[in-house]
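Could you have a look at this structure, given as C-alpha cells, before my questions?
What you see is the complex with one protein chain gone and the rest in place.
This part shows subunit A:
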Amino acid sequence: MKTVNNITGLLALLLFFLTACEKDISSYNNDPRVYFFERNTDLTQSRVTFKSFSFLKLPTAVTKDTFLIRVKIMGDAAPYDRIVRGQAIPDSTTAQAGKHYDFIDGVIPADSITGYLPVVLYRTADITDSSVTLNLAIAPTKDFKPGVTEDDVFTLSWSDNVVKPANWDGFISLSAYFGTYSTVKYRFIIATTGIEQFPLQQSGRVPPKDGEYTAAAMSDIKAMLKDALKAYNDSHDPDLTDEFGQLVTFP
C-alpha cells in the first residue's frame, strides 16, 4: 500500500509540474504602422530604396507630376480609408519643399494592406541642367506610425536635364535623321516622340535586336518630327530656335 501511495503521489507531482509548460499567450493589440514597399520583380523581390524621375519625356507644358511610392501596412487592414504621408529627412536632401516638391496625403484604401505615398514634383528651371534629391521617411499620421527600420527611408531624385546621346554623331548615327545637335532640338524630339534614346540597328544585313531602331523606323520618326515642327512653328512666333540662335530643322 505504501508503494501505491508513493506512485500516486509521484504522478500527481509530475502533473503539477507539467502545468508549468503551458504558454501564456497574450492578446494582440493592433498598432498600425506603414513602411516603404517598393520591390524589384526578381525572384527574391529585392528591396528598392531609390528611384529617379525625368520630366524629359513629358510635353513642355507639363510643369509638375505626382510620383507615387508604394507602401505597405503592418497590423490589421481597416474597413475605412487611412491616410499616409511622407516627410523630408533634411540630411542629404537637396530639393526644397514648396519649390521642388510638396507632400500630399496618400491613401491606404479600406480593407487594403498596400497603397501609395504621393510626392508632387515640380519642373523648375534650375533642374534643366541638374538634378535634385529628396530623402524621405514616413510621417506619423492619425492612422499610422513609421514601420520597420529596414524600409523607413526612401530616396527620390529628379531632373529635367538632357545629355547628348552618345550615338548622335558618327558613321551610323542620329545626325543622319536629326541633323546637328542642340539641346533645344533634343528636347523637342523627346517631347514629341516620348523617346529619350534611339539605339540604331548597326547593319541592315543583321536582324534588328530588341529595342533597336531600323532605318525605316528612324525615317518615320523623322517624318513625324518634321510634321510636329511645322505645327509648332505655325502656332508660335518666333519659330523654334536653339540655344545657338539657329532655327531648329530636320534634314
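In this section, contacts are C-beta pairs under 8 Å (C-beta built on N, C-alpha and C of every residue); 3 or more make two chains touch, one makes a residue touch a chain; residues count from 1.
Just so we're on the same page, contacts and distances are computed from a predicted model.
Enquirer: Given that one chain of this complex has been left out, which of "PKD family protein", "Tripartite tricarboxylate transporter permease", "Na+/H+ antiporter subunit E" or "Response regulator receiver domain-containing protein" is its protein name according to UniProt?
Expert: "PKD family protein"
Enquirer: For a quick check of understanding: of A:L58, A:A217 or A:L240, which residue touches the chain that isn't displayed?
Expert: A:A217
Enquirer: Contact with the hidden chain only, please: which subunit A residues?
Expert: 1, 4, 207-208, 214, 216-217, 219-220, 223-224
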